[in-house]
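The following block contains the structure, expressed as structure tokens.
Note that one protein chain of the assembly has been removed; the remaining protein chains are unaltered in position.
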């Protein structure tokens, strides 16, 4: 693996998931792989799970980890080519990415969507600039339009918990008071298309995701109908894509309730967290034995660890050193 | 030791102090104990001594350490059961505590008193929620009403510096411009009751601490009288308990001066730091050879280290693994 900024960087999801599950049983098996290797994590946005699980994953592999909240602790970065930097930004990403690359072996970055400029977000201005200028492999800790480590953790959790060959998986929108990015939903849609599942998306009309991502996926506007026979309910709020970054609906009828879960095939409940209880999902659902949210968060460590392991193996390979 | 959020988690203070003093002489003696073990420290409030000494203590034991200023770097947490999370808070402590537990072996938390809601503070809303939901041992890095690591460091310092079997120890209130929590004072009162000292508290009328904590302790409102024959003067400001969280007095006559120290039995001076010079204590006292404040801060490392060691030993024990 040369980088991991998108689910499309995965060649064989099944292999990746299998190896991650093996790491989970024996997290320190490859602790010499990361010796003398350093992971730098740059955060433009808050993080709890991603930060701690990725740091843990790197340490399990014997890596050193250096973390910066770059918005608070560093300099304001410029991303435009040719700009006259006479205003707020003190440093161009060209320098920042090249410089930081010299202090580490893998560079991980979190940079959320701004949700004001669709083109800028969907062009992945920030993470793509780091990919362009960095001289070491880049890992996304959630970018404007994708959260591939979350999606991989979700795939691991699904593999561990499915009881039939081809389960029915439903991605359901749920209400939320704030405008949220599409990153988690996008990457989940993508990774579901890499495996053998009966996949359905349900959301209110107007909440269609980017059709380039959902092409070929069944969309069912009737949440109740979508839930029928479902084995997994994956819930997530997102803001509108077409009328970009808006909260068009806070319709409480879309909240995931115990009653709705009873209309499924005893489905497992999934959410990436953080989750607003009794807005996105009822207490009764998230506290139920069928809730996988804590296990999903646990699997963040092993998703990150398998990605870091693959990148280290690739950069350690004799061919690359030659 | 299963957790350390309160001085009541101590079974034998004398043993703990002895072993801490032994660690101080040989800090790396148990550096394999923490191999493959991780300490997470979550800070809701500022910290200098606690943060650095606890990190050092964990590293002395060979642990990995992951630190978050959770108020700045993470999500706003919700603590109420059953709340409809439609406002500021993005994540419930139920999830946060369970999730973070999966990334570490010990979870340490600093969460100061708000000083506006006495019941909430004295019910230890924050740290008790983490104790309730975490699945790993929890350590207090100062909670709303206690600072047990500071108290343990104080006990170590006292043991190292006492020259008679049963010294007279005086806890003296001193003035301060801001309303401060009771945490340090409470835990000091508690730990003094776990050893053979002649213990007296002195403060202005109206500054009584929680009587559940001071029950049986002599209170002397005349500071001068309290200081007579004292071997240790431990100074600390706190806000009022009864009229909760107020600054009722800034009476400069309560500042610790050289003249007052001359009325003692050549007493050692103690303070947990940070201290406001010439408000709480005169320069002449804190700069004197009888001042133990720097040694107290040094002992924070070994207080933390003995606590972490005991917790690691407990969780490593064959019985626990079975």
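For clarity, chains are labelled A and B in written order, and residue numbers in each chain start from 1.
Convention: contacts are C-beta pairs under 8 Å (C-beta built on N, C-alpha and C of every residue); 3 or more make two chains touch, one makes a residue touch a chain.
A quick note: this is a predicted structure, and the numbers were derived from the prediction, not measured.
Within the whole complex, the absent chain has one touching residue among A:31, A:64, A:228 or A:287, and that is A:64.
Looking at B:21, B:159, B:194 or B:279, the residue that reaches the missing chain in the full complex is B:279. Although one chain is not displayed, its contacts with subunit A can still be listed: residues 36, 38, 40, 64, 66, 68, 70, 72-75, 78, 82-87, 89-92, 94-96, 98-100, 102-104.
Even with one chain removed from view, subunit B keeps its contact list with that chain: residues 28, 43, 46-49, 51-53, 55-56, 59, 69, 72, 177, 273-279, 283, 286-287, 293-294, 297-298, 301.
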